[in-house]
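Data first, discussion second: the structure below is written as structure tokens.
Missing here is one protein chain; the remaining ones are kept as they sit in the complex.
A, B and C label the chains in the order they appear, each numbered from 1.
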Amino acid sequence: MSTLLEVSQVSAGYRDVQILWDVSLRVGDGESVAVLGANGVGKSTLLKTMAGLLRPIRGRIRWKNQDITRVDPAARVRLGMCLVPEGKRLFVGMTVRENLLMGAFARRNGVEVRRDLERVLILFPALRDKLHRIAGTLSGGEQQMCAIGRGLMAGPRLLFLDELSSGLAPAVTEALLEAVAEINGQGVAVVMVEQDVMAVLSHAHRAYLIEGGRIVMEGKSADLLANPLIKKNYLAL
Amino acid sequence: MLTLELLINGMLLGGLYACVAVSFSLIWGVMNLINLAHGTMIVLGAYVSFMLFRAFGLDPFLSIPVAAVTLFLLGYALQRFVINLVVKGSVFMTLILTFGFNLLLVNALLAIFTADTRALTPSYAGLGVAFGDIRISYVRLGVFAFALALTYLLNLFLGHTRMGQAIKATSFDQEAAQLVGVRIRDIFSLTFAIGAALAGASGPLLGMLHSFSPVVGGTLTMKAFVVVVLGGLGSVPGAVLGGLTLGVVEHLSTLVLGSGYQDAISFLSLLVILILRPTGFLGKKFYAELKA
Amino acid sequence: MDVKTARFDTHVWEERRASARRAVSWVLLVVAAVSLLAAPYALSAYWVRVLTTIFMYGALASAINIIAGFTGYPAFGHVVFFGVGAYTAALAIARWGWSFWPGTVLAAAVCGGFGAIAGLPLLRLRGHYFAVATLGMNEATRALVENFGFTGGGTGVILPSLRGSIREINALFLVLMLGVLAAVVGFSYWLSRSRFGYGCRAIRYDEEAAAHCGIPTTRYKVAAWTISASFTGTIGAIYAYWLGYIEPSVVFDMNIAVKFFVMMLLGGAGTVFGPLLGAVLVEGIGILSWSRFLTFHSAVFGLIIVAVIILLPGGLADLASHRFSLRSLLRNVQENRV
Partner (left out) sequence: MAGTSLLEVRGVSKWFGGVRALDDVSFHLAPGEILGLIGPNGAGKTTLINIVSGNLRASSGAMWFRGQAIAGLAPHRIAGLGIARSFQISKAFLGMTVEENVLVGALFGTSNGRSGDRKRDVYKILCLLGLEARRRDRVHALNVADRKKVDLGRSLAMKPQVLLLDELMAGLNPVELEALFGLLREINHQGVGLIVIEHVMRVIVSLCHRVIVLHQGQKIADGPPVQVMHNQRVIEAYLGAKYQQSTAGRGGLTS
């Protein structure tokens, strides 16, 4: 499996506060990877750095062996990387349809965009009859579907998903993870950043564990699931 | 009958206020930037029309596109090379930056056009139509029509064009807009340029209704703020409603208090609105956060 | 849970070093004050007036620093209190025959009351809304003053002329302005160390958290604005007495408001001596540009503002705490740009 995204020795932070320390990770083409850790360990900072919203202090980020460390977010979307941010961050005053079409802002081919819109509505049927509703009036689960749909409309090769489960009942999260699995099945690589370790590990091929801004563990999901440290600290019992 | 005529004239003036306010609201809504030079940019548009009128006798209504393009270019350059450097700064900084620019623009106009008051009086300025004993001049009707047309054009642009949607999206969430491929720097420059163009276009309209000089911009900016707060930030229909209301309130107040109190009334109404209902009629939750 | 005594000592030692530094700065202040008092007799009338103007702007910048700097509320139209103070004193002296001191005290009281009454509703607003609400308050007051009969409308108010030689009058206003400057800076010094001052700074950085610490935020905000307003009113009163004639467009002029706002920002908002430093710098540059570019004076001032905002968003104090270097300048620009 060829490497799609490679992060090597990245350190990042904000004005005086460093959060990430020499983080390295790899995402293969079509792979599903989970990034785990408690609140405030640097998961979102890592995502922002990979999506280009934050410029790293040290280290390199490569996309298909091309250095994109200093490339801005808008260009990374055109390369095929798309981040579905934490807290959904929809354009609340615009309709669901406008939000989805904004997802395809970077694309010029109208035919492809309409085809992808149809694919999103198949994946999330609940959105079909709410296309003309103002996005801000949707329920939590529906807003999350719209956010993922908006991400898919960019026709990504790699989709980042930040805290899918936050604010959603476990059953809703489960349904969304099944949809993400289906997206992954269609060849889109997925990186899921989650606090809800239990749910995401059963969907990801591989996983990384972050503590205090450092990668402390890496491996196949099954191995992590069985690992005593994970069970004690993160599996709640 | 006097009150009816005041009511109509108030509404006609309100159309211009709406047009002046909607461009101010666009820039504030998208970039959280209050442009204290907005009024003077309108005055600059009026002077462009004044030069064309004096040199070639061009009718003020025809000079609107020229004024709009001039301000579009000035606006784009100003945002691209100056304001973009500071736009993420605190409310202190952006207010004072635009005040500094306002100072520069006013003095430039003073140097070129001196402080004399000017007016744009097309040949048909005196003519008008009469309903019973109410006289409404063609110029006022023309200004009202153009003002609403410009406002409608902006609404059309925002609602139905790719760039318009990108501007609206950026006004709701800058970071999310970047994540779908929008280049914020370009959108900010385009937004400021469109706002400036609309301000420029309202210059000739203003010039036909009132006499103007380089220093009248400040009051216009404050009027724009009153209308935006009244109508609600980021809402074009809100700006129209706010503009019409302010126009009528100002005109009717002359019945009670005499003509001198127009400005005082608009500022007092601003204070009352801000205290009672900061979101205005149709606005989104008010922009109250103070960027540290 | 034992407290390591060794570390406790270094804490005390540092305390002693800081108080030594404070003593030196007080001595410097006294020396400066004495030499300034001699100024009217040493300098020409022009330079005395320049010095008096610098003191006035220093006092104005320090006064607004109480509400905009320490408490973090951008009172953009704060010049309204300058105008109201000037008009209250002018009317008391010219119309009711009061002498200077009672007129000034009345101006301070009226502005304080005005600030308290307007403060309760307006201080519920924040950010742009508060900034422009105060701007609106200034424009509304100016429009009212221009139209009311008893305030002399647009023609303004003329005060009785002062007795005594030019030199004596210059000396009087130098002392008056220096006095009010010392009062405001002295109050800021107390504020920076007092319980009330910490309450205000807490409101500036996170008002919600401040409330949860037990700080009565509304009471503190209104108090800060009232004190700042009455100081500004006092300065307005002295200005009216000094000028001898005032009109609305002069004492409610937004350019004055922005000028002392920029001085506070340039010197360092929320510091004790920053605004004064900013006043000396901006007024100094103003005088230089006046003599150089007569016609373009305010255009040059506009350029200064734009440059200051882009390069020094945190003001000189910000630079003083970090090493002054081109790198930190660029970092400022980098952080705020898009």
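In this section, a residue touches a chain if its C-beta (ideal position, glycine included) is under 8 Å from a C-beta of that chain, and two chains touch if they have at least 3 such contacts.
This one's a predicted model, so the numbers in the text were calculated from it and none came from an experiment.
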{"item": "Chains on display which the left-out chain touches in the complete complex", "value": "A, C"}
{"item": "Hidden partner chain, touching residue among A:Glu6, A:Asp29, A:Asp72 or A:Glu211", "value": "A:Glu211"}
{"item": "Among C:Val184, C:Ala202 or C:Val338, residue touching the chain not depicted", "value": "C:Ala202"}
{"item": "Hidden partner chain, touching residue among A:Val41, A:Met145, A:Val193 or A:Leu209", "value": "A:Val41"}
{"item": "Residue in contact with the excluded chain [from C:Thr52, C:Thr151 or C:Thr217]", "value": "C:Thr217"}
{"item": "On chain C, residues whose C-beta touches the chain left out of the figure", "value": "1, 3-4, 7-8, 11, 195, 198-199, 201-202, 204-206, 208-217, 270"}
{"item": "In chain A, positions touching the absent partner", "value": "15-19, 38-41, 140, 165-171, 173-174, 195, 198-199, 202, 211-212, 231-237"}
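As a convention for this text, only the chains that are shown with their structure count from here on.
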{"item": "Topology of the chain contact graph, where touching chains are joined (line, ring, star, complete, other)", "value": "line"}
{"item": "Most central chain, judged by mean C-alpha position against the global CA mean", "value": "B"}
{"item": "Chain A-chain B separation of Cα centroids, rounded to whole Å", "value": "42"}
{"item": "Where chain C touches two or more other chains, by residue", "value": "335"}
{"item": "Multi-chain contact sites of chain B, meaning residues that touch two or more partners", "value": "184"}
{"item": "Chain A to chain B touching residues, read off their complex", "value": "51, 53, 72-74, 77-78, 82-83, 85, 89-94, 98, 101-106, 150, 154"}
{"item": "Complex interface listing, chain B residues touching chain A", "value": "162, 165-166, 168-169, 172-173, 175-184, 234, 284"}
{"item": "Chain B residues touching chain C - in the complex, by the definition given at the top", "value": "28, 32, 34, 82, 84-93, 95-97, 99-104, 106-108, 111, 184-185, 188, 218-219, 222, 225-226, 229, 258, 260-261, 263-264, 267-268, 270-271, 274-275, 278, 286-292"}
